[in-house]
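With one protein chain removed, the remaining protein chains of the complex are shown where they sit.
Note that the chains take the letters A and B in the order they are written out, and that residue 1 is the start of every chain.
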Amino acid sequence: MAQTYDVIVIGSGPGGYPAAIRASQLGLKVAIVEKESLGGICLNWGCIPTKALLKSAQVFEYIKHAKDYGINVSESSADFGAVIKRSRGVAEGMSKGVAFLMKKNKIDVIMGAGKAKGVKTVEVTDKDGKKVDYTANKGVIIATGARARELPNIKIDGQKVIEYRKAMSLEKQPKSLLVVGSGAIGMEFAYVYAAMGTKVTVVEFMPNLVPVEDEDISKEIAKQYKKLGVDTYVNSSVEKVDTSGEGCKVLVKTPSGEKTFEVDVVLSAAGIVSNIENIGLEETGIKTDKGKIAVNEWYETSVPGFYAIGDCTPGPALAHVATAEGIICAEKLAGHKTEALDYGNIPGCTYCQPEIASVGFTEKKAREAGYDIKVGKFPFMASGKASAAGAKEGFVKVIFDAKYGEFLGAHMIGMNVTEMIAEVVVARKLETTSHEILRSVHPHPTMSEAVKGATEAAYGEAIDL
Amino acid sequence: MAQTYDVIVIGSGPGGYPAAIRASQLGLKVAIVEKESLGGICLNWGCIPTKALLKSAQVFEYIKHAKDYGINVSESSADFGAVIKRSRGVAEGMSKGVAFLMKKNKIDVIMGAGKAKGVKTVEVTDKDGKKVDYTANKGVIIATGARARELPNIKIDGQKVIEYRKAMSLEKQPKSLLVVGSGAIGMEFAYVYAAMGTKVTVVEFMPNLVPVEDEDISKEIAKQYKKLGVDTYVNSSVEKVDTSGEGCKVLVKTPSGEKTFEVDVVLSAAGIVSNIENIGLEETGIKTDKGKIAVNEWYETSVPGFYAIGDCTPGPALAHVATAEGIICAEKLAGHKTEALDYGNIPGCTYCQPEIASVGFTEKKAREAGYDIKVGKFPFMASGKASAAGAKEGFVKVIFDAKYGEFLGAHMIGMNVTEMIAEVVVARKLETTSHEILRSVHPHPTMSEAVKGATEAAYGEAIDL
Partner (left out) sequence: TAASSDASDRIKASPLAKRLADEKGIDLSKVEGSGDNGRIVKRDVDEFKAAPAAQS
């Protein structure tokens, strides 16, 4: 007879493992099925190991500019192998942490590939091919995540044409790298490699770098990447990658004609595709939409008893979104009071230097939505903290509804802004108006004062501009 | 005849110059009187130059630990002179910025010592001793700030026994330093000098380091300073400083008996005294209270037409408090709608490493106030961002009212927490409950997630603990 749980979660990424924990907290008996490593992409091949690489790159940048701070350094070099090794170590530590959390929360970990089957059942195939069925009385949560998307013109060979996993585990630092796509992942790797001395070129299909961000952010990061020595091409597309020679010959169509780049390695960072194959969707009749599992606001799929969250469903492919969805889904499953996720108030961050963080409407989107808006900008140029830290690049831009003062959006670029965006998320959650931001005493001297400074600017009350 | 303005501000620190700008924005004709440097202590000898020193120290720490990040550095040293010079340069730049702001806002700058006189009049004595009277039709704002307090047992000689100004402009790096007082100023200098290789000892009279902070913060910073190699003594007092020899012989009473320290330099960082001498208080009859100018919630002194803000008045001696007071005072003077400052929602920061930031009730104060509380703590040990950044020290601690979920206080120690406290200030301003914090999606991976994590812990909903 099949072993029985209340809830079975397939996939242990930042969607799955928090869902499992929350369900267990609410008194349910839970198992989690994982075919690779606990923690999913985020902990093993995504958020965490990239942030470790970025930190090494940032430290190296400090060292290269040590003299600006009054520190003498005779000779320095990035030990590529050690940088990679550190990153893998951090990822491993976090993954072990999830194992500990599963144990602590009395969640059974079943290693193997899970597949939805019949009614609230999951068939797990272990590495030896042995199959076991498990039943979930309350429901099955599918959280199988996503993987790198392969473009037709850019065949990934795992050696010279690579995706993110390989990019964070290369044996040798490439002398030159062409990054396809300027989303968060592409831009972060571009920064890491450029800081460590690789000649980096970024090719973006859309008219702006970091295309989801406000246009002012795109302009500023373009300027900063230029200073860093990264060549960027927008409105451009990779037509062909020829790997027959020693390196790669990359043919790129740019607005000023075709260009050929000779590089050691090409990194394809052009989005993701959901893991929806071989997980029993067809057999159980779970519907998909544009390659993702279709769900309602409570993450119910088209088949009762099956739920789906995270990167295998629509919505922004972000770890914190997967987690929020997992928690809400678990609460719903447990019959606990919960509330649906507000997808309009999700922050997004890019952890290159200067960092990028944003939430809510861009200026363009706010105008398109018909808002009459007030826009304010505070450049870090005018910030005492930024001056003291030698980080005057960037700004905070805020957008308010002119009529009611609703905080429509915030767009930040600069040192530590990824730690500053939570203020705006919470303020928006609490339905602030500009007034309360202006009357909240921000500590001096901080970068976060710029949120208040930008709001002052929007209302013609700027003190430090 | 005396030259006439609507408003005259005495002192151009972070209290005075924003008051002047706000008054000017609201249509008033404004002059500002300054006897030394535009920007006051904050820009010239306080917040800003210390943060520049702290940044140099932090960069040097990164360099010393470069290997942990996979970076090889053969030899490095802090060039003390260059570090000091950079700090002075940053301060100068900011002070010039204030000059620009005065011009831009059409505020007359009158260099000289101001003195309250008769009715709404200020007598200014310039450096040559020439006296001129100026009249303010609406009112005079006194913002003369404060200076270092001298303790009876620790006579400041400006060479071996110094206060903060000298501490940031010494010609030679002392080999050993004894810091008296473990408030923000003392702790920041202790970090700067210790990081640069000076042997540092901190002596604190109160039972805890950073005595205004939550006790858990005090404990953690004690642990971290120990790792840094700083010796700290609490419940201890300096009895005598003998400077007759080459260095200083400092007699300290500690709980385990008297100890004598031989150090190059003693830094007295035991608080401040307000600048209330020779500014006409006695002549005009403006009342003081415990050495500070007495004011009501609109910063009116006992004499109509005279106002006072910032460090020369009661309340926390912080730049952002001075600025908030200055803006409210100017708005009141201009007949603009404004609201009184909530002194219960003022953040405080210490910019050593790990950083410290807090707002609201400490656990002890909350209990003393009779609250039934819920307390949650999220150690950065469990944070993915902290692991990736190699900054696992510290935690976020939150305190909620058990009955209504009111956010009573937050206490943070760790990397970049000074940029995270604004979230709590704004949330408290907006009268959040724990619920909204839990349902605000914090970006992953950040240190700021710990605010949510600590709140989860307070309510038994922790995911990552």
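As a convention for this text, contacts are C-beta pairs under 8 Å (C-beta built on N, C-alpha and C of every residue); 3 or more make two chains touch, one makes a residue touch a chain.
Predicted, not measured: the structure shown is a model, and the values here were computed from it.
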| field | Sole residue of B:Ile84, B:Ile162, B:Leu430 or B:Ala458 that reaches the chain not shown, by the stated touch rule | value | B:Leu430
| message | Using the touch definition from the top, which of A:His65, A:Lys85 or A:His435 touches the missing chain? | response | A:His435
| Residues belonging to chain B that touch the chain removed from view | 369-371, 401, 403-405, 430-431, 433, 435-436
| query | Hey, which chain A residues sit against the chain that's not shown? | reply | 403-406, 430-433, 435-436
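As a convention for this text, only the chains that are shown with their structure count from here on.
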| task | Spell out the residues on chain B that touch chain A in their complex, using ranges where they run on. | result | 14, 18, 21-22, 25, 42-43, 47-49, 51-52, 54-56, 59-60, 62-63, 66-87, 90, 93-94, 97, 101, 318-321, 323-324, 327, 339, 341, 345-349, 357, 382, 384-385, 387-390, 416, 418-423, 425-427, 429-432, 436-437, 439-449, 451, 460-461, 463-464
